[in-house]
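Before any comments, here is the structure.
Missing here is one protein chain; the remaining ones are kept as they sit in the complex.
After this line comes chain A, so read on.
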Amino acid sequence: MGWAGGSLLGTWPQRRGENGLCFGEGRRKSGEKKRKIPRSGFSKRLGGTFPWFGLDIGGTLVKLVYFEPKDITAEEEEEEVENLKSIRKYLTSNVAYGSAGVRDVHLELKELTLCARKGNLHFIRFPTHDMPAFIHMGSEKHFSSLHTTLCATGGGAYKFEQDFRTMGDLQLCKLDELDCLVRGVLYIDSVGFNGHSECYYFENPTDAERCQKLPFNLENPYPLLLVNIGSGVSILAVYSKDNYKRVTGTSLGGGTFFGLCCLLTGCSTFEEALEMASHGDSTKVDKLVRDIYGGDYERFGLPGWAVASSFGNMMSKEKRESVSKEDLARATLVTITNNIGSIARMCALNENINRVVFVGNFLRINTISMRLLAYALDYWSKGQLKALFLEHEGYFGAVGALLGLLDSA
């Protein structure tokens, strides 16, 4: 994990003699042929100079969106500097960067029109602990010479600002993460996902057999409760494009799931933790209502399957010895997810909002949590609340930052 001995992003792009740049260890998308990239120059049009990036530096992950212009004119191509070209080529021709940087190809938005430019929007993520290497690379490659503005949001925009300035000679344009989040969500939802719906929900969430993922039309989105599950959780009530408030937040988020899983199972990646969870049985770890009452607790309308005490069975030594790592991972996932569902539900009731949109990278490849959230919201609200999800899960902050860049130009 991480990148051993220097960095992978550090190897992007490397100058090799007169040839300009080569692309180091960047992994190529399998089967893709190296193709000639049209030359392009500075964009003097709307939106300012390329490259267009939006950066969201979170507690665990850095999310980077990159707009690849596809309508570059001959004149522009003439003017495009080597550096810029190499960046474009490096980012668009690889799907993985070093050991931990990933481009989520399946999320790419094609033929998007942004500030009157046509192009593709790419979604890239890498761990926050690789930020120093990222900045170092930017500095080595004279990113500052491109005279572009780097718009960044998330806590890291503040934390690493000094490093960007001193190491990379780059002045960050810092944007508020919640502003960016809201903006990103509304924007991506409005442009759709390559002709499909960005937003979806689970029909019949309480019925395992009949439960299915279906598109949801979020045409008139307000008001909505936006629950962003990153390392921690922020919950916003959004009333209009410019009117939202942060309702609350909780420190029990994706970081808690992953952190506890590392401690309990010795796993080392989020993917590994989720994989384990998918094979585990949380009911061995949790104490259910039926474990205490032998069935439903009708007095309070509690079904027997409801969790009475998360990890409650682990008070007993025998049971501690009989559970597997997979069971523990599953219980951790269920505990954190249910808790977020519970807090979200209470916020929705307090704010009198019945649509709850869950976003954030905790939900990436995490169908268990999404279905659980859908189920929990539907069940405990007796069908009054609807859990909605967005395809671009954790990238909305970065998208918002990119949109911020286009404003500023």
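The definition used in the following text is that a residue touches a chain if its C-beta (ideal position, glycine included) is under 8 Å from a C-beta of that chain, and two chains touch if they have at least 3 such contacts; residues count from 1.
Everything below uses one rule, namely that contacts and distances are computed from a predicted model.
Choosing from "Integrator complex subunit 9", "Potassium voltage-gated channel subfamily D member 3", "Hemoglobin embryonic subunit alpha-like" or "4'-phosphopantetheine phosphatase", the protein name stored in UniProt for the chain missing from the display reads "4'-phosphopantetheine phosphatase". The chain not shown here is touched by just one of A:83, A:335 or A:369, and that residue is A:335. Of the listed positions A:80, A:189 or A:286, the one in contact with the omitted chain in the full complex is A:286. Among the residues A:121, A:146 or A:267, only A:267 touches the chain that is left out of the figure.
When the whole complex is considered, the residue among A:54, A:101, A:138 or A:156 that touches the unshown chain is A:156. Of the candidate positions A:101, A:138, A:184 or A:253, contact with the unshown chain belongs to A:253. Touching residues on chain A toward the chain that is not drawn are 58-60, 154-156, 158-162, 176, 178, 230-232, 246, 248, 250-256, 258-260, 262-264, 266-268, 285-287, 289, 291-293, 297, 299-300, 302, 306-315, 317, 320, 328, 335, 338-339, 342-343, 346-347, 349-350.
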